[in-house]
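One chain of protein is taken out of this complex; the other chains stay put.
In this document, chain identifiers A and B correspond to the written order of the chains, with residue numbering beginning at 1 in each.
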Amino acid sequence: MPFDQGGLQDVCRAVRQRRSPAWAVAAALLAPSAVFLAAFTYWPILSATLRALTEQRFGQAPSWGLGNFTRLFADDRFATAVGNSALYALGTIGPSLLLALAFALALRESGRLNALLRTMLVLPLLIPLVAAAALFTFILLPGGGLLDWHLAKLGIGASNWLGSPDTALGAIIAITIWKNTGYYMLFFLAGLAGIPEEYHEAAKLDGAGPFTRLRRITLPLLGPTLGFVFIIALLNALTQVDHVVTMTRGGPSDSTNMILYYIYQQSEQNMDHGLAAAATVVSVAGLLALAMLALRTLERGIHYES
Amino acid sequence: MKANRAPVRLLVCAAALLWLVPFAWMAVAALRPQVAGALDAASLLPTGPFTLANFAEAWRSGRFPVWYLNSVIVCGGILAIQCVTVSLAGYAFARLRFPGSNWVFTAFLLQLLLPPVVLIVPNLEMITRLGLYDSLGGIMAPYCASAFGVFLMRQTFRSIPRDFEDAAQVDGATRLQAIRHVLLPLAAPGLAAFAIVSVTAHWNEFLWPLMVVSSPRNQVLTVGLASFTASAESGADWGLMAAGTMLVAGPLLLGFLAFQRRFVSSLVFTGLK
Partner (left out) sequence: MRILRAAAAALGLLAGAAIAPALAATDIDFFFPVPVQGKLANEMQALVERFNKENPDIRVTAVYTGSYDDTNVKTRAAIQAGRPPAASMQSANFVREYVITGDAMPLDDLIRKDGAAPADYMQRFWPALRVNAMEGGRVYGIPFHNSTPLLYINEAAFKEVGLDPAKPPSTWAEWVEAAKKLTRRDGTNTTRWGLMLPATYDYLGWITSGLVMSNGGAYYNEYWGGEVFYNTASTIGAVQFLDDLVHKHKVMPSGVNDANAVTNAFFSGRSAMMVLSTGSLSFVRDNMKLPYRTAFLPFNIAAAVPIGGASLIIPKGNSPERVAAAWKLINWFVSPEIAGHWSRFTGYFAPRIAAYDLPEMKAFMASQPDAKVALDQLAYARSWFATYNTVAVRKALEDQVQAVLNGKIKAPEAMALAQRNADALLKPYVDQGALKLPQ
């Protein structure tokens, strides 16, 4: 019976079907986006792959081969960059998610003080990373900078935060945590607001303490939000290198070299486009793999909730 | 529970104050008169004479009007084109059933994981080939399609019942008219949220504009600020550097403080949907 689902819907479906086929309409509507996607996402991947497979050494004719990849994996600097990126990702994602969650849990209730504190934590989100880098260049200045100056008052000697390979990456990580934690806190706040109060009430009635409730109710229901924020934090960790570009330029001794900065260096400074392309291909593959992994966890979380 | 609150509250207050320190220093240093070799450049105490000289000098030696204008053009331009591309594509995925729609959607989503900055080298080549090197259009081009926006619009459209546009179409409206006059107004909150996220992201973008643009007249705020602070730092002009940074950070900070709730709910809204 054609009209047992609801008369209007069926009439409209009939009306729609008399027009152009769905795929033609879809193609027309998707075309604007598709053009840009093709030009600036898919074609670049293809061209980078082609360039990566083209070996062109000084004074020689270009030829096909895996030479760029072999050189890439043999390059100590690339290994260092990958290691630094991994350290940086771990150092920023873990602490900032933990802090963001903690702040969100502590500040989720309404009230003027809470609103003020939340605002203070969120402000860094609004300035460009290069502005943060400028401020922190002074803060981390050895001797006369903000940190050392105040530490001196406590009797602690000056340290060259950005000038020592032991602490430079830590300094970069600290800047990122300062910048992004408030942003992640916002997502957690919304996630927490989405958990019905009844769950907590019921658990309280059952005698569950605050930590039990956190573990059994809050965190599981926050799953999708956690997954989402994790992916954003991961992407940020791998793509935000503004402070490296302006403050440390990969140094000292390559200790703040990251994958994206390595690509920038090879392409712009060393003009080794084959190597830069190979590094691009490898990082795209790695990024996709990592993100797929994270997405799958996110999917699982969503299914759990629904 | 109340007994436990106090120490937690204290900790969070301390953390928030710590978070504010860089901004506090920025404000104090910007207003502090410049004394070469001053030993108290790091002091957070707003003592002594206040001066606006740093702001005047920053305005004079930087090119803030040009940078602001360019950033506005870039962010506005990107947003305008994005609104078109994401609405159309979002509609297609939300309302149309066509073979392979899942694959195509995945292909779109892939871009979420590949922000243009990762593909910076081949994108630069593409821009150059299109003759857009050293132009504002070159900065805008890779961002005009936004997988994030498509995803968001799809979710938003899906949450709107079909009845409205069906009614419009029965009345004789074309699909495009239905989208424009019926769906988009209903999807306004989602679009507004997307707009705020998009503008914030592109206002703060640095590496890509740095690579694309070389003429001073095409510099955006982030690139201009980086060169401004680099030269201020090399002269140890911390007050100047702080003032310049404040000139850049100012608008968004003020905008945030004025439209806090909208801002926050947009950022969150887009994330959760």
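Criterion: a contact is a pair of C-beta atoms (placed from the backbone, for glycine too) under 8 Å apart; a residue touches a chain by one contact, two chains touch by 3 or more.
This is a predicted model, so every value here is computed, not measured.
A.B. asks: One chain isn't displayed here. Which of the visible ones does it touch?
C.D. replies: Those shown chains that the absent chain touches are A, B.
A.B. asks: Using the definition of touch stated at the top, determine which of B:186, B:201 or B:236 touches the missing chain.
C.D. replies: Missing-chain contact among the listed residues: B:236.
A.B. asks: So that we can see where the missing chain sits, which residues of chain B does it touch?
C.D. replies: 36-37, 39, 61, 124, 128, 133-134, 211, 214-216, 227, 230-237, 240
A.B. asks: Which parts of chain A face the unshown chain closely enough to count as touching?
C.D. replies: 57-60, 76, 141-144, 157, 160, 162-166, 249, 251-254, 268-271
Please note the rule applied: only the chains that are shown with their structure count from here on.
A.B. asks: With chain centres taken as the means of their Cα atoms, state the distance from chain A to chain B in Å.
C.D. replies: A distance of 15 Å separates the two centres.
A.B. asks: Could you pull out which chain A residues touch chain B in their complex?
C.D. replies: Those in contact with chain B are residues 8-9, 11-12, 15-16, 21-23, 25-26, 29-30, 32-37, 39-41, 43-45, 47-48, 51, 99, 103, 106-107, 113, 116-117, 119-139, 144-146, 148-150, 178, 181-183, 186-187, 189-191, 194, 210, 225, 228-229, 232, 235, 238-239, 241-242, 245-246, 260, 263-264, 267-268, 273, 276-277, 280, 283-284, 287-288, 291.
A.B. asks: Give every residue of chain B touching chain A within the complex, in rising order.
C.D. replies: 1, 4, 8-9, 11-13, 15-17, 19-23, 25-26, 29, 39, 41-44, 84-86, 88-89, 91-92, 96-99, 101, 104, 107-108, 110-111, 113-123, 125-126, 141-142, 144-145, 147, 150, 162-163, 166-167, 169-170, 175, 200, 203-207, 210-211, 221-222, 225-226, 229-230, 233, 238, 241-242, 244-245, 248-249, 252-253, 256-257, 260, 264, 267-269, 271-272
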